[in-house]
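Apart from one protein chain that is not included, each protein chain of the complex appears where it belongs.
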Amino acid sequence: MMPETSTRWRRKDLLGIAELSPAEIELILDTAESFAEIGERPIKKVPTLRGKTVLNLFFEASTRTRSSFEIAEKRMSADNINFSTSGSALEKGETLIDTALNLQAMAPDLVVIRHGHPGVPHMLAQRIEAGVINAGDGAHEHPTQALLDAFTIRRHKKTLGGLKIAIIGDIEHSRVVRSNVHLLTRMGARVTLGGPRTLMPAGLEKMGVEAAYTLEDAIRGADVIMMLRIQLERQGRMSFPSVKEYFQLFGLTTERLKAAKEDVIIMHPGPMNRGVEIASEVADGPYSVILEQVTHGVSVRMAALYLLSGVQEETA
Amino acid sequence: MAKNLTPKTTILDAKQMARIVRRMAGEIVERHQGDLGAVLLAGIRTRGVPLAEKIAAEFERLEGVKVPVGILDITLYRDDLSTVGPQPQVKGTHLPGSIDDRVVILCDDVLYTGRTVRAALDELIDFGRPRAVQLAVLIDRGHRELPIQADFVGKKVPTSQGEIIEVSFLSTDETEQVRILERPGKASGKE
Partner (left out) sequence: MSAKLLIHGGRVIDPSQDLDGVFDLLIEDGRVAKIDGKVQKPKDAETFDASGLVVSPGLIDIHVHLREPGQEYKETVRTGTMAAAAGGFTGVACMANTDPVNDSRSVTEHILLEARRHGYAHVYPVGAISKGLRGEELAEIGEMIRVGARAISDDGKPVMNAELMRRALLYAQHFGIRVIQHAEDLNLTGEGVMHEGEWSTKLGLPGIPGSSEDVMVARDLILTEDTAGRYHVAHLSTARSLDMVRRAKAQGIDATCEVSPHHLILTDEEVAKRDFSTSTKMKPPLRSEKDRDALLNGLADRAAVDCIASDHAPHHADEKDVQFSLAPFGIVGLETTLSLCLDRLVRPGIVSLPRLIELLSTGPARVLGLPGGTLKEGSPADVTVFHPDEEVTLRAAAFRSKGKNTPFDGWKLHGHPVATFLEGRRITVA
C-alpha cells in the first residue's frame, strides 16, 4: 500500500525537474503507480479530465512523446487538440508570442509543448493561465522522460537512493541527461556520465556527477545503464567522425555489458539507433526494459496531467 | 485526522462494531440464500476496505467461504475535483479478477450524500458488467443528494449538517470506534 503523504501538487506548470523537491518527485511517481492499473482494464479510461481541453504544441518532430501524451490525455477523457510543425513557419520567435496570445484566447486547460529552444515553455507559462507541461525544450529539460525513467527504475530496484546509474552518449545535446541528472542525484543515486570528450559539456562536476570517457569506466558496477541516441546529424560541432567509430568506442554489446552488475537493467529513451549506441542483442536481451519505459510513459504522463489539472488554491 | 473538530459522542465501541458487522454478514448470506459463489466485496477507499475485509472474515467464519475482496479508489471519478484545490492523492484500484456476471457488494463506512457511491458505480461499469451491485454501509447518516440507498445497513444515525461521523478501524486508525464530531461555531458551540 502507498504511504500516506501530505504533499500536494501546487505548481501551475511542470517545466523541469531542477526545481522539484524529492517529495514532489515521489508524489508524481506514486500517483503514476495508481494510474498504471488503468492500462490493464478492459475500458482504459477514467472520466477525470472530461470536458477539459489539452493542447499539444509540438514544434519539434516527435512520434513517441507526442503519441504517449495523446494516449494519456485520451485515457483521462480529455479533449485534445494537436498543433505540430517541424520548424518552418513557426520557427521564428516573432510568432511565438502571438501563438501564446492566440492560445490564451482559446482558453485551454493544459498545454503540452515541445520546442527546439530552451526556455520556450517557461515563456509560454508566464503568459498563459493554463498549466504548461514541458515535453522537451532544446537541450534543457524533458521532465516526463526523467520521471518515467525513474518510475521504471523504481519498479525494478524498489528504490532510487544508493543506486549506481550510468548514462552514455551525446551528453552535450541531451535534455534527457539533464533532467535525469537532476532527478537521480536529488533522490540519492550516484550518476556517471559517459561519452567522448568532445560531447561532454563544461562544468559537469557542478551537477554532482562523475564523468567517464570509456564505456567500461562508465558502466563498471552499474545498477542501471541508460543509452542515449547518438545524433550525428547535428552538423557543425565536429565532435565525432562516424557512427562506426562511435560504436567501436562506446557501443553497448553483450560482451562489454559484463562490467556492470549482474542484475543491471538497460534503458533507452528512444528512438534507438541499433548498431550505433546499442547492439540489437542487448536492446532485445533479458536486461533490457526499453519497451516497459514506453508503457510507463503513459502512466507518468497521466499522473502529470492529473496533478496539474487541480486548482492551485483551496477554494472549498 | 480531524482538525479543530470537537468530539460529541462515541456511538459505537469496538465490541458493538464487531456485533454489527457480524449481523450484516449474516444478512448478506441470508439475502443470497447461502450462495456466496458469485459475490465479490469491493471496499471503497479508504475505510470501506477494512469493512469489506471484516465482512469477508465473517463469511469465512460463518460459511467457510473465501469471498474475493477488491479495493476501489474513486478519486478519479469524483464530481467535485475542480473545486477541491490541489488534486487529492490517488492510491489505486485493485480488483481481483473480472467483475462480469458477479454480484459486487460495495462496502463503505458512511453513506451520506450518495455521491461517493455514484462515483463507485461509474468506476465499476468501466471494469465490466456485474450481474448486480449491492451496497453495504456501516453507518447511514441521511442527507442524500442522489437517489441512492444501501441494501445492508449497520446502523442508522440521524445527524445534522454541522456534524461529522468519524469511523475508525484498527488497520487504518489504531483504534476501533465510531464517534460523532462537531464543527466549531455550530448550533451548540460556545465560541
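We just call them A and B in the order they show up, numbering each chain from 1.
We take it that a residue touches a chain if its C-beta (ideal position, glycine included) is under 8 Å from a C-beta of that chain, and two chains touch if they have at least 3 such contacts.
Because the structure is predicted, anything quoted here is derived from the model rather than measured.
*Asks:* With touch defined as in the header, list the contact partners of the absent chain among those displayed.
*Replies:* Counting the whole assembly, the omitted chain is in touch with A.
*Asks:* Decide which residue listed in A:Ala18, A:Met272 or A:Val294 touches the omitted chain of the complex.
*Replies:* A:Ala18
*Asks:* Considering the complete complex, identify which of A:His117, A:Arg220 or A:Arg274 is in touch with the unshown chain.
*Replies:* A:His117
*Asks:* Among A:Lys52, A:Arg66, A:Arg154 or A:Arg175, exactly one should touch the missing chain; which is it?
*Replies:* In the full complex, the listed residue that touches the missing chain is A:Arg175.
*Asks:* Among A:Glu26, A:Glu73 or A:Asp137, which one is in touch with the chain left out?
*Replies:* Only one listed residue reaches the unshown chain, and that is A:Asp137.
*Asks:* By the contact definition given up top, give the residues of subunit A that touch the hidden chain.
*Replies:* Listed in rising order, the touching residues are 18, 92-94, 96-97, 115, 117-120, 122-123, 126, 137-141, 175, 178, 201-204, 206-207, 236-237.
Assume only the chains that are shown with their structure count from here on.
*Asks:* Using mean C-alpha positions as chain centres, tell me how far subunit A is from subunit B in Å, no decimals.
*Replies:* 40
*Asks:* What residues of subunit B sit close enough to touch subunit A in their complex?
*Replies:* For subunit B paired with subunit A, touching residues are 73, 76-77, 81-94, 122-123, 126-128.
*Asks:* Name, in rising order, each residue of subunit A that touches subunit B in their complex.
*Replies:* My answer: residues 1-2, 4-5, 8-10, 30-31, 33-37, 41-43, 45-48, 306-307, 309-316.
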